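The complex appears here minus one protein chain, its other protein chains still in place.
First chain written, first letter: the chains are A and B, and each begins at residue 1.
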């Protein structure tokens, strides 16, 4: 619903400069905005792009704002503490989320008589809640979700469609799990016995702490004995594998297609970029960063950035990568050097033979 | 059901040479065919294998066919314009697909009263169609499929079991999505705020254009503001990640386990082989090819083939790879060169000391 720049500023708690009456009805990126759209600039890079932008209004972070921005051709400038957040609030106004469907427990869901469900929790048709499950308040359990026996969910948990939570899994408060993710499948453990792979039984559990978000089609396996742990506030992208007995710290970031082998542990604030692989029992120290496609086979110290396969500190890895580009030329250089040394050797031998001396023979 | 080579030729629109009465009842690969089977040869490589083949009939592409093929020992040769296509038609005859189950809208599916469903569309038990969804004609919505509020499907769309389409997603005509794929989950975006990862809300959408096919367990995330776009005719394999705000051109091919980070864009006819990773905001130019496991951190020009991590033009990457194999030997060579130069230096120093001369001292 359209609002004036003045009204928008009130919504997002900012001050308008320029034409406070310009009408705005949605947000867009700087490249795609038209006269009825608001954009945001929360960094110098975005500010530079404002020149060619055709938006009706721009939200700018206060610490970056300069009077010259009023002259870039955008009718209204709204100055706020944090442009990205304010833009989110603006979008929330223009694109209000659908009201939550307060359906309670659908008669077309299966809920075991021994399960408990907190108030204001919705369980959609086709969900299956097994024996002794405990679900907190204000949760949304979408269609097709399975929750295995004795698993426990905190409050404000969202399980999107077709999520599978095996038994004996605990999820904290405000945990969000996207569609088709699987929590608590057996760890991948076998031992050779008589030429066959014999399954190592997995009696352990999974513990997902508060404020964790897990992406679509990701898998978190259960521990063999103890618990696989995803620490508070950690965010996991789609198609990520966390194997049995991993213990992740708080506020980690795992990007898509990352694979952590069994018993990997991490400190807080660790970041793994896309397609990273970490070998079993490796520890990733607090605040360390693994660049995309890195393969870590040994512990990574706290605070370091590692790259490559096998992984090494970024500065060294970059040196190796840069050097590799020079390899074909280096091979040619060395071949030339060999020829020149060969030639020099002949010359020197000839000089030695023809000339003096006692001293040169001794030196050789 | 068995047919003569003559009858088969009529079905696949070809001409028989040899024994037109030989009975054929199925298709096989050249290696596994027996007397009642037909095989096909659509390339020189396959033609070479016909010698040892025990099939009753072979389908050969006209432009490759030579009279000598009649002498390889296969009773009947059927010449057609395109052997692979004709073989497909033959298999369609021998293995007719099951008739589509025209069940209409199952009473065991949930379809919101505000959803619309086109004629001849089947919605199977256990599917869930949310508010304001619009589904076209001749669609098959298999069991366990979830379609979120306000999403729109064109005609002739197939969603295999347990596919999840979040809200505000649009699918064109003739779109096929395989089991457990997830379209429209939130993009993976967080910002640090007070030491915690704060979720960046994703108000955007996903647009899948006509004739797109998406593999099992693949995930296409929704945009933050605008649309994540999969261009017409693009084919995506299993377990592929396409992150928020990606915009793919037409007729792209993404093989299994490829990961595209946020805001990647591609031209038409781009090919990414298995396990490729592309960093955020990278553009892949029209017709470019990324070899398997390539990691692209910067734009790839149209028409080029790139390899390696980090990616570079294939010819250069191959040179580096070949050079790497020579590295251990190169290290030895350089050590020997050092020793020889050391020796030469001593000899030359000795010669200089023992012999003349003003000129050599000046040169040094």
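In this section, a contact is a pair of C-beta atoms (placed from the backbone, for glycine too) under 8 Å apart; a residue touches a chain by one contact, two chains touch by 3 or more.
None of the values given here were measured: they were computed from a predicted structure.
Annotation: of A:3, A:72 or A:309, A:309 touches the absent chain (contact as defined above).
Of the listed residues A:84, A:121, A:158 or A:275, the one in contact with the hidden chain in the full complex is A:275. Checked against the full complex, the one of B:161, B:204 or B:267 touching the unshown chain is B:161. Of the candidate positions B:165, B:180 or B:278, contact with the unshown chain belongs to B:180.
Of the options A:19, A:186, A:286 or A:304, the residue whose C-beta touches the omitted chain is A:186.
Residues of subunit B in contact with the chain left out of this view: 27-29, 32, 84-85, 88, 91-92, 95, 98, 108, 124-126, 142-144, 160-162, 178-180, 211, 213, 215-217, 233, 235, 237-239, 251, 253, 255-257, 274-275, 292-293, 309, 321, 324-325, 327-328, 330-331, 334, 337-338, 341, 344-345, 348, 351-352, 355-364.
Where subunit A meets the omitted chain, the residues involved are 110, 126, 128, 131, 144, 146, 149, 162, 164, 166-167, 180, 182, 185-186, 188, 190-191, 195-197, 199-201, 203, 217-219, 221, 225-226, 239, 241, 243, 257, 259, 261, 275, 277, 279, 293, 295, 297, 309-310, 312, 316, 319-320, 322-324, 326-327, 330, 333-334, 337, 340-341, 343-344, 346-351, 353-355.
The rule is simple: only the chains that are shown with their structure count from here on.
Rounded to whole angstrom units, the spacing between the C-alpha centres of subunit A and subunit B is 25.
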